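Take a look at the structure below.
The complex appears here minus one protein chain, its other protein chains still in place.
The chains carry the letters A and B, assigned in the order they are written, with residues numbered from 1 in each.
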Amino acid sequence: MLQDLAAAGTHPLADTAARYVGLLPLLPLAGFLVNGALSLIPAYKAGPADPSAAEHGHDDATHAADAHAVAHADEHGAVGHGAVGDDHHETARHKYAGIASVVGPLVLALSFGLAVMIWLAMAGVGDMHTPYVQTFFDWMVTGDLKISWAFQLDQLSMIMVLVITGVGTLIHIFSIGYMRDDPGYPRFFAYLNLFVAFMLVLVLGANYPVLFVGWEGVGLCSYLLIGFWFSEKANADAGKKAFIVNRIGDFGFLIATFLLFANLGTLDFTGVAATASTLGYNSALVTTICLFFFLGCAGKSAQLPLYVWLPDAMAGPTPVSALIHAATMVTAGVYLIARSGVLFAMSPTACITVAVVGTITALFAATIGLKQWDIKKVLAYSTISQLGYMFMGVGAGAYAAGMFHLITHAFFKALLFLGSGSVIFAMHRAYHHTGSHEDAQDMRNMGGLKKYMPVTFVLMWIATLAIAGVPPFSGFFSKDGILGAVFARAQHGALADATWLGMPGSTVLYVLYGLGLLTAFLTAIYMTRMMLYTFHGPNRTGDAAQAHLAEAPWSMTGPLVVLGVLSAAGGWLNLPAALPLGPIGVLEKWLEPVVGAATTAVAGTAGEEMMSTEYALIVVAVAIALIGIVVAVVRLKPAVVVLKRDAVPTHGFEQVLEEKYYVDEIYDDAIVKPLVSGSRNILWAGIDRGIIDSLFVNGSAVLARGFGWVGSQLQSGETGAYAWAIAIGALAVLGAFTFR
Amino acid sequence: MIAEALFFSAVLFTIGVVGVLTRRNAIIIFMCVELMLNAVNLSFIALSRLHGSANGQVFVLFVMTIAAAEAAVGLAIIISIFRHHKSVDLRNINLLKG
Partner (left out) sequence: MNTMLYTFHFYLFGLISIASAVAFVTRKSPVAAALWLVNTMFCLSALYVMLDAQFIGAVQVLVYAGAIMVVFLFVVMLLNLGQASDVSDIRGLGGRLTAGLVGLAMLAELFALSRIRFPQLMSAMSDHANVVNPLSAPLFHEYLLPFEVTSVVLLVAVVGAVVLAKRGPNAS
């Protein structure tokens, strides 16, 4: 069917740069191979072996603080600290780091360039209603199943490609400076390139299996990159946790794919879109399929209950957190739902479920973010919360709004993470110069950094205002788009008419809107808190280290500036009708050929929203954001923050928040321990050792010995044995006659 | 009568087999073989009576003759072995070992 579409031959993109779409993931893949080859050459100047850390992986509060301290001390003690005990960054630079610095970002930049060319071609074509599919080869052909390796270029995948390659290039450039003295430098770029390659496969896939290849691949790269400094157990554990929790989601994805194939016979996106209506509107089948897909999204995009890997993933280097766990991989779930819009539009139940889970996750994570002290953890929970917003959007059928928030979130979250990376970089450098062992990521050890890092300070505030939803920054437009869409769906449309768990859909959606506002309030509070404790107030780093605090080099600050501009101006991508500051709804119009049908199916042909309602919603959203900032400024005095080493334990609800509602502990006791104990006692001791080893392995040996013994009796030379043989032979012959 | 005779023949034959398998003394084993031959003789006689032909009895004559020859030669062998091993225990006669 794909071939028919493509071989109808007259797709307008067929003769343009779009025919090189296959190069898009191949370029980063080539980068992976080159960098990978470089990393396999053990060549670095004197110093510790890879993967000693320039920045040490930080445990979250789950692990005992003393274990972390021990690991920390071992790092410093065992690792070659340089002869004089001073900064050991110098001693560990990889010999071929220069080559990797060029190859890594270059392939990304080339990919981005190609993406831009393709985008220009696509924009030049104008109204493109069918996707451009390029089939490379037949991948799985057996019986009824025919899956080809094919890439699909349409407006949705184009957006994702631009975001991935664009933000990816910026982060690669940032990493040149950030990972400068890490002995695993080429390996880092190799993994990053591989990740981008897989992510591109994910968004470019023309059918679910190819998408799944990318899905799995990014999961793998996430594991490799989270556990980049795997010599510390906490980091390796975090990598494992991410992979295993993701796997649960993958199981859901696969079940949904199987159900789709069993009922529709095709797994191509175009094929599914054409035949989806045969599944039955709001039938149990289509709801099941959608919910299993959502399980996959919950794993990949860190929603309840599978979000637990994301905070632990902060153990990886900060560029990894920025690229994978803010801008790209975690958005794969949102992309999947947008891609499968035609399926979700057929099941209001599934839509509302997605929106509910997204909203609750957003609120849940926001509450935890209020009491986290590690700057990266705050950002991690903020990511989970914003992802919840995105799912709220696509769950309510506002696919364009969800994608818009995805894009703006990529900008300002990457900026936040890279900015925090600069801060951590500076803090680390300061601590190393003084030989201090304080935690460089804990906000309680920071403070007043605006004096020392002014550029980063300004950029981070831009990002904070964006995420809080303050106009005219990008986050305001995207968040308002989502909340407005939810409100509109609550009033009329397929979702409002449906029932969810016995409650009328409109009520549920109104509640979600309210919770969304509450979450926005909390977002403003905790992000302002983060800024206050990091940049404002008195400096708590200590006088000796203070002298070494400085802005990061321009190789790192440059990308930050670009992201700052995008965070500030990104809102113009999809202006609402109420605020005609420029062309309205550019993104929505761009995505209309892909998700338009699904959006209308869910929203109904919307009666024109009353302008006054629109304005009221906007005013409410902005007011909430501003009140949140003011509350944070008034109530959270940076001056009263104590150093991490002097911190007193918290009690009551504060403690619950700080300990992340003890979710990790609950999972450990309820799921992990029974599984491990069951595996050890039943599966290993009982079945593996008792049955397979004893019965089959040893048993077959015993059997062989038995046969050997019988055989040896034939040659024993004992005449009596021969008599036995004759008797038994006669018995056998008689038996043959008897039972003939 | 024929059926009973055959029954006795079968039982005697089986006792002879069990004896061969159970005993270790070579001479006793030899005698068990003679018992088996006798059982077969009984079978021959009974069936000869059934068919009314004397061929069965002729066969029995031959069996007896051969049994006699076999007994003579076999016992001579056993005497030879006894001279060598000083015993007729079957456990000692294992030159075919390996």
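In this section, a residue touches a chain if its C-beta (ideal position, glycine included) is under 8 Å from a C-beta of that chain, and two chains touch if they have at least 3 such contacts.
Bear in mind the structure is a predicted one, so any value in this text is a computation, not a measurement.
Counting the whole complex, the residues of subunit A in touch with the unshown chain are 720, 727-728, 730-731, 734-735, 737-738.
In the full complex, subunit B makes contact with the omitted chain through residues 1-6, 8, 10-19, 21-25, 27-28, 30-32, 34-35, 38, 41-42, 45-46, 48-50, 52, 54-55, 57-58, 60-62, 64-73, 75-80, 82-84, 88-89.
Note that only the chains that are shown with their structure count from here on.
Distance between subunit A and subunit B, defined via averaged C-alpha coordinates, is recorded as 89 Å. Interface residues of subunit A facing subunit B in the complex, by the touch rule stated above, are 715-720, 723-724, 727, 730.
Residue ranges of subunit B in contact with subunit A, taken from their complex: 17, 20-21, 24, 26, 29, 90-91, 93-98.
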